[in-house]
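Removed: one protein chain of the complex. Kept in place: all other protein chains.
As written, the chain order gives the labels A and B, with residue 1 at the start of each chain.
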Amino acid sequence: MTEEYIIDIQHLSKSFGGVKVLDDINFYVRSGEFITLLGPSGCGKTTLLRQIAGFVVPDEGRIMLEGKDISGIPPHKRPLNTVFQRYALFPHLDVFDNVAFGLKLQKLPAKEIESRVKKMLKMVSMTDYEDRSVDSLSGGQQQRVAIARALVNYPKVLLLDEPLAALDLKMRKDMQLELKEIHRKMGITFIYVTHDQEEALTLSDTIVVMNEGRIQQIGTPTDIYNEPVNSFVADFIGESTILNGTMICDRKVEFMGHEFECVDEGFGQNVPVDVVVRPEDVCISSSMEGAQFSGVVESCIFKGVHYEMFVDTDNGYELMVQDYDSFEPGTKVGLRINPDDIQVMRKERTCNTIEAEVEDGEHVSMLGCSWECRVPEGFQEGDKVLAEVAFDKVDLLDNQEDGKLGGEVHFLLYKGDHYHLTILTDDGDHLWVDTDDIWDKGDLVGIDILPEDIKIVRRNG
Amino acid sequence: MKKALAKCYIWLLLAMLYAPLLFIAVYSFTESRVMGSWTGFSVKLYQNLFTGNVSGGAALLSAVENTLLIALIAAAFSTVLGTVAAIGIFNLKERSRRAMQFLNNIPMINPDIITGVSLFLLFVFLRFSQGYVTVVLAHITFCTPYVVLSVMPKLSQMNPNIYEAALDLGATPGQALRKVLIPELRPGMISGFMMAFTMSLDDFAVTFFTRGTVGLDTLSTYIYADARKGGLTPELRPLMTLIFLLVLVLLVIINLRGSRAKNATE
Partner (left out) sequence: MVKRSTWSIPYLIFMLVFVVLPLLLIVLYAFQDGSGRFTLSNITHFFSDSDSLSTFAVSIEVAIENTLICILLGYPAAWILANRKYNKSAVTVVLFIMPMWINALMRTLATAELFNMLGIALGKGTLLFGMVYDFLPFMIYPIYNTLRKMDQSYAEAAEDLGAAPWTVFWKITVPLSIPGVMSGILMVFMPTVSTFAISEFLTNNKIKLFGTIIQENINSSMWNYGAALAFIMLVIIGITTLFQGSEQTEAEGGVI
């Protein structure tokens, strides 16, 4: 089986200075595939690519290339080539010598070098630039030279580290098409790193969505878009509204105060879930005929092809809707969502569960400090327990100093009627908070929890 | 108006800085023993300088030779040591890097006399007989920091991926160093070499303390001794004038090349 996988990543982990950048990464790449590592900055995707290239040595795990472990092989002996983020062309060499660099190191005959370089420059449409200094090239041209420089060595796999990030939008779109074309012509496996979800959807055969050093989902672009496995993926890929819901029974889900038919099964009865609604999947009309619920248009912005509207629904939720027709703000509209456009996802967690230790009858220590709370009968000092705190019972304060401990808003998700925040505490723990207040990513906050909101339970096992 | 005033000020300062140099240049064209008394135009001093018929004998010429040779050796050694050091320091972890940079700053912050006295004590302590070698070692000591300082910015300006790109394309670490890193650092190494060369040429105090008693003279110590004996060797005047002209020409060339390179890239 492994034969058809050109690259097989097994249990890869890496920490920098005690911070886990990659945590047990597993995936494989099929020969000839265009695979994209997609995630926000700092998710570990570049580190993963650099490990494949050989610039970073993994702490644990193996990187198999055609069935052989290459984790211990230095970069210059790996049959892989990289297109770097800012091209990394050698400024003291001209275009020809840049492209010929790898071939000259292989001590190939001058004739062969020349013909291969010329062929490759032709493929990236840089034929007349051989003698130009690389400083005199535009970003797009440098990009082409960088691609040629890597591909001229016929690598088994081409690694691309956000190669288009430095280009402007128009140029980026053109280069995307060209990359796709080059990939098709050369038949070489591409591993592509980007934070741009649109780029990933356009280019890839397979997308690996990453966040915080872990793989969130692997799938084709359509899989990832239509069936995100969790709220992170749903939020990161495309536009969406993510709402709290309850799976009433198979094929019936409740959210925004209404019951909807859906196509999902097997969640059980009355299970809390996350529901994803893509804005283009909400049908909007001025009549109530056939509508499942109603709302009032709050804002309407022209987006080129469609209009983007925010609608206040009858039960006080805010829903993003895209439609080719525009509806004036203030218009009462009827809304419906078809069963197969409702994506139901299991909740990753329903409350904060924090590892804690009992100090005495009224205190536990957790998150690096001591908290007052009611410790129930039957627990003794030193008992390892879990503290459960509901999402909406964590208080966020404007000043870090005012809280019991400080933290930073790490990730935020609008859930139709409130925000669901991920807070990274100063000690590196995560807390999840529901709040009506508006915070921004990166805001520093103080964190407090009232004694009565901390519920102590036993740890399993 | 403001602009004229500003220009005026700059030129006034320059005039002040250049007055003594001009003074030397003017009096290089007369035969009088002391500057300030004009005994008619003559190029005799220049002739003496070139024919070696100098009143101080061979001492002046050998001092010039020593100065140049010491500067050349010291600058060359400093450039190699400093470049290797800069690459090493650049790759150190934050804390050790700071420590190294602090150490590197010491010879630059220390006044010449401290460097001179401390090295004098070192050679005395190690019972190392002082002469040519000690002077060169001392010059390397105070020159290398300038090389490190001029190579470091090149390292941090460099696209960090360039070195990796070379490895990625199949270069061994040694090849990557030779074919990519060194060419990238070359401008910094050259300016470091130039700085080291100039610092060495101009040094007086450190040489003074480390040259021992073997009668080794550089231009600086020669001039110092000469002046203490009373009256400068007149041939120093044409020598200084020529050095000044040489520096002037060199700087003009460097600046022209620099601005041309700039134009070419723009």
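Things to note:
Note that a residue touches a chain if its C-beta (ideal position, glycine included) is under 8 Å from a C-beta of that chain, and two chains touch if they have at least 3 such contacts.
Keep in mind that what you see is a predicted model, and the values were worked out from it rather than measured.
Remark: the omitted chain is touched by one listed residue; of B:Leu45, B:Leu60, B:Val135 or B:Leu236 this is B:Leu236. In the complete assembly, the contact with the undisplayed chain comes from B:Val117, out of B:Ala59, B:Ile73 or B:Val117.
Not every partner is drawn; the one left out touches subunit B at residues 3, 6-7, 9-10, 13-14, 16-21, 23-24, 34-36, 81-82, 84-85, 87-93, 96, 100, 103-115, 117-122, 124-125, 137-138, 140-141, 144, 146, 148-149, 152-153, 167, 173, 195, 198, 201-202, 204-205, 208-209, 219-220, 223-224, 227-228, 232, 236, 240, 243-244, 247-248, 251, 255.
By definition in this document, only the chains that are shown with their structure count from here on.
Separation between the centroids of subunit A and subunit B, computed from CA atoms only, is 55 Å. Subunit B contributes residues 159, 161-162, 164-173, 175-176, 179-180, 183-184, 186, 265 to its touches with subunit A in the complex. On the side of subunit A, the complex with subunit B involves touching residues 53-55, 74-77, 80-82, 84-92, 101-102, 105-106, 133, 135-136, 149-150, 153.
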